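Of the protein chains in this complex, all but one are displayed in their positions.
As written, the chains take the letters A, B and C, and residue 1 is the first residue of each chain.
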Amino acid sequence: MSCRLPMVSAVRTVGLLRRGEESLLLPSQRRRWLSASAIREDVLSITNLEDRTRPAFARTASSKLSTLTWSAPPRNVLIVKKRHVPIVRSALVSLARHLKANYPSTNLILEPSTAHSLHHEFHFPVYTLPPSEKLGPRGERLYHDKTDLLITLGGDGTILHAASLFSACRMVPPVLSFAMGTLGFLGEWKWEEHAEAVGEAFAGGARVLRRERLKVGVYDCDGKRVTGEWEFESIGDAHAMNEVNIHRGKSPHLAVVEVFVSGRFLTEAVADGMIIATPTGSTAYSLSSGGSIIHPSVSSLLLTPICPRSLSFRPLVLPADCVLTLKLSAKNRAGNVEVSVDGRRWGGIGRGEEVRVWAEKIDGEKGGIPCLKGRLGGREDDGWVGGLNGLLKFNYPFGEEE
Amino acid sequence: MSCRLPMVSAVRTVGLLRRGEESLLLPSQRRRWLSASAIREDVLSITNLEDRTRPAFARTASSKLSTLTWSAPPRNVLIVKKRHVPIVRSALVSLARHLKANYPSTNLILEPSTAHSLHHEFHFPVYTLPPSEKLGPRGERLYHDKTDLLITLGGDGTILHAASLFSACRMVPPVLSFAMGTLGFLGEWKWEEHAEAVGEAFAGGARVLRRERLKVGVYDCDGKRVTGEWEFESIGDAHAMNEVNIHRGKSPHLAVVEVFVSGRFLTEAVADGMIIATPTGSTAYSLSSGGSIIHPSVSSLLLTPICPRSLSFRPLVLPADCVLTLKLSAKNRAGNVEVSVDGRRWGGIGRGEEVRVWAEKIDGEKGGIPCLKGRLGGREDDGWVGGLNGLLKFNYPFGEEE
Amino acid sequence: MSCRLPMVSAVRTVGLLRRGEESLLLPSQRRRWLSASAIREDVLSITNLEDRTRPAFARTASSKLSTLTWSAPPRNVLIVKKRHVPIVRSALVSLARHLKANYPSTNLILEPSTAHSLHHEFHFPVYTLPPSEKLGPRGERLYHDKTDLLITLGGDGTILHAASLFSACRMVPPVLSFAMGTLGFLGEWKWEEHAEAVGEAFAGGARVLRRERLKVGVYDCDGKRVTGEWEFESIGDAHAMNEVNIHRGKSPHLAVVEVFVSGRFLTEAVADGMIIATPTGSTAYSLSSGGSIIHPSVSSLLLTPICPRSLSFRPLVLPADCVLTLKLSAKNRAGNVEVSVDGRRWGGIGRGEEVRVWAEKIDGEKGGIPCLKGRLGGREDDGWVGGLNGLLKFNYPFGEEE
Partner (left out) sequence: MSCRLPMVSAVRTVGLLRRGEESLLLPSQRRRWLSASAIREDVLSITNLEDRTRPAFARTASSKLSTLTWSAPPRNVLIVKKRHVPIVRSALVSLARHLKANYPSTNLILEPSTAHSLHHEFHFPVYTLPPSEKLGPRGERLYHDKTDLLITLGGDGTILHAASLFSACRMVPPVLSFAMGTLGFLGEWKWEEHAEAVGEAFAGGARVLRRERLKVGVYDCDGKRVTGEWEFESIGDAHAMNEVNIHRGKSPHLAVVEVFVSGRFLTEAVADGMIIATPTGSTAYSLSSGGSIIHPSVSSLLLTPICPRSLSFRPLVLPADCVLTLKLSAKNRAGNVEVSVDGRRWGGIGRGEEVRVWAEKIDGEKGGIPCLKGRLGGREDDGWVGGLNGLLKFNYPFGEEE
């Protein structure tokens, strides 16, 4: 590809600089020797970056929160933004400049389309996946290898998308999320607080909630692992932040699913589908399907049926240390049912095949999505209450006020 | 087709006989001149039958029940049975013999596969769709034109299937349904009562509940009627006994649907789908989706969301004299959503297209599915209570008994 | 009481005037001969008024709406207002003046406390219950006998209160309701439209929805009618606009209730209580308890359990032509349970006693609560949609907007 060469030379040059030196160069110098191309000169391949710095998570008094600490300050910052919203675009530009001005060794990583549309706003290079790696497992591997800190600008959907880039990664970088617009459950910080938030994230000491994920595997009738259409499974297990579901999809016939808890038969569900969700996902599809709202600090797996042919299939909340299995029954009339992970199609499974779901183990540096806790609304608050009231219109009273 | 000619000659012969004379022929005579083929000689085309006799429905004290009356006794009896259940097969054979023995002018109509697998059990001919008309609108038209009385042997699914054969018909023949096995909501009579039930059906005087159906039309952005994959729509409007629904199907994106009540905007639903159901259908998909149970005598249209992205989309019950419109919003992310009628796929609709649903008008001879009321359990009872308790396990108590 | 005599004399004098003549008197004249007392002279006993004029209701194309017609224009107007809200008080004063100015033969009836606190605002007399009749059946009888038109200023609670004054009356006067503040389901008109609304109400021709009520009777083990603490039952059956419920009240033990539909056993409910509601009441207690929302034009009775000890007691919607019976089982552990009608305590019932509920018959002039339909929001609309969206926050979406 035409942009390859300049990038390679850029890489080398950058590689020769030590951390921090790069910022000593004047913009004009950098632009000159990086490339002759005016347009693409500052979009570099993420492969040029040094490998990530891993954070540590120290225990706190609360069993559920930990404290972020860095062995070395974070440098490679991946910013993921909501699309097509001008105000979010501007925020990203401001944020990137703020980072570079205040933490000069910062390397800015963007998703490819964002990188190409925004790099001209900056007098410093922007890193992204090399063109050949826009999609698929190798691209995701690069994000995994390079990202120190992940910042999202948008709403819960943006965080979900960002998390999906690390769905095969056991050591997701810390996530700093800014709620742009409606407050969500996951967007912990207000945009107005970004200087303070970034300060906390870089300095260490921020409170972190490591959100449970689900580990998902699909197995055939003989118990052998099957891979679906998710290529990146080749680099690791698939993990879900919100939920895994199976669904009859386009078939008119209800799915017939045997449900097992840690290998013991629980029930046979005849339904449109079944959801297994995390507490984080309790306010997503599971909620639409009648599930309760579970605080993200309650370690558990949710089992919520989708339109069951039963009056008495109340949603269940199960311990995080069990494995849940959804096995497509031999009675299922349609050939197969759809499996989705966090709303993305994984593929179909046939009769006798099964989806097994575990709560991801969180220990040491590994496991969960480490979300930096915010101070939404100016007070020490967990955002969850704000999400309930702001987003769900939780407990909005009906009837006239007296 | 090879069997075509003999059937035609058979038709003619039969056609020359007056009603009742046919039965004067000895079996050996009939078999001889009908066909030389041993296998198919007694499977005749339904086209040989005279057109149907229409019943009338006299008002009763109850606003919802009427009394069946016949201008001439019914002769053409279509029996639809549940498949693959030996006991139901035997019941059909007994019933057909009983009919022929007690009401000799009865002409037995069966669905093609049933006719071909069972005709050898009888010493009288069996009528069915001609081979070229097994499927599609012309075949259904023949059922409409010829059937005086419809008898079902099976469960609610069998009745639903039988009703689907008349979904484009405004004058559905009276339905006498025998519950074979688990009692259902729709199976009004026990098999043990068949002699009595058939007597009532033939003599007239039976109590009839005319179950409301839905009339369904799909319209494009310009308000022009669109036809889907349902060929038989060419012969009349599609009607649903249970429900019409739209659903995101295989798409990961929620459907965005504008709901109108008699032309006025009600709400924008963001959901897996939307159901519009009859009271009869209130114990089907709508129930799975959280709807209330509506007695079939309550004229109404049910609007029940499927997994809505809202905590506050409670199911609605609307008057039968309104029209409900589900319009796929321009905001819908997937190109189209699936439309199903009584669980059968109708086709997809795109953005700006809409499904309109009316409660079918019931007046005079037309409208609804006239179901003969049974005496389930030996007492004057409406079957509905039996269905609640027997089928739904309605109000099954939990906790220990004191 | 000291004010008795002047009122009696006032009565006589007024009684001598024919309808219409009264308004010919100049205010100064009237005031002079009514009383010498400056304070109380204008609060007269409702007994002075001539008996009410009965409206008729003509059928419309819609089976559910009728048209209000008057044989003679209404004169005795009872205005009921929400308490303790200054803006509602001002509205009442304006409305009364408007009525008197534009329909001079209007006689203004107010509830006693309102009459005494507001009469000094008017230069015309205000009628109310005589002091001895503030409460109880004789007072309500007077409202029934005298009120031509009922106007409410407030919210749904105010309408419910106004309706309760006529709960033993089979011919409730037409109700014109203004929503002061939050739109409700029942408040049909905006205050801004009051001139227009009053015009429609007086001229006749207004569209009327006659809201179904429930007729309630309590019977002992021998089937004999029992009266509770509701004195006014002595003048007629108790009727509910929203619902009747039984509830365990303060007892820790669940109520055990046998439910019968038109005399046939339906189920045994073990629950905190049971609600039988009208469609109007479907957005009140029944909704809190999990019931569907039923449009007021759907003739039906709702049966909704309150916290049943069952996973499978889905709410039921039954035909308006049946009678529902809630019988306290011999198994009930507590001695009795509480019965309430529209949220007011009726009394307790013991084991073997039962509450029977019928949908009130609506025919001719009798039955239902005739509510004048408004034009909320400036368009021909049934208010119900407005109530859903405005009051219930029906279908408020969760999750971030895309």
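Methods note: contacts are C-beta pairs under 8 Å (C-beta built on N, C-alpha and C of every residue); 3 or more make two chains touch, one makes a residue touch a chain.
A quick note: this is a predicted structure, and the numbers were derived from the prediction, not measured.
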Of A:L142, A:V208, A:A269 or A:A284, which sits in contact with the chain we cannot see? A:A269
Of C:R59, C:H84 or C:K250, the one touching the omitted chain in the full complex: C:K250
Missing-chain contacts on subunit A, rising order, are 62-64, 261, 264-270, 279, 282, 287, 291-295, 297-300, 302, 305, 308-321, 333, 381, 385, 388-389, 392-399, 402
Which positions on subunit C touch the chain that was left off? 249-250, 252, 271-272, 285, 287-290, 306-312, 338, 340, 343-345, 392-394, 396
Going by the touch rule given at the top, which residues of subunit B touch the chain that is not shown? 155-157, 181-182, 184, 283-284, 287, 311-312, 314, 391-393, 396, 398-402
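Assume only the chains that are shown with their structure count from here on.
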Centroid-based (C-alpha) most distant chain relative to subunit A: C
Could you work out how far the Cα centre of subunit B sits from that of subunit C, in whole Å? 44
If you average the Cα atoms of subunit A and of subunit C to get two centres, how far apart are those centres in Å? 55
Rounded to the nearest Å, the gap between Cα centres of subunit A and subunit B is 49
On subunit B, where are the residues touching two or more other chains? 287, 308-312, 392-394, 396
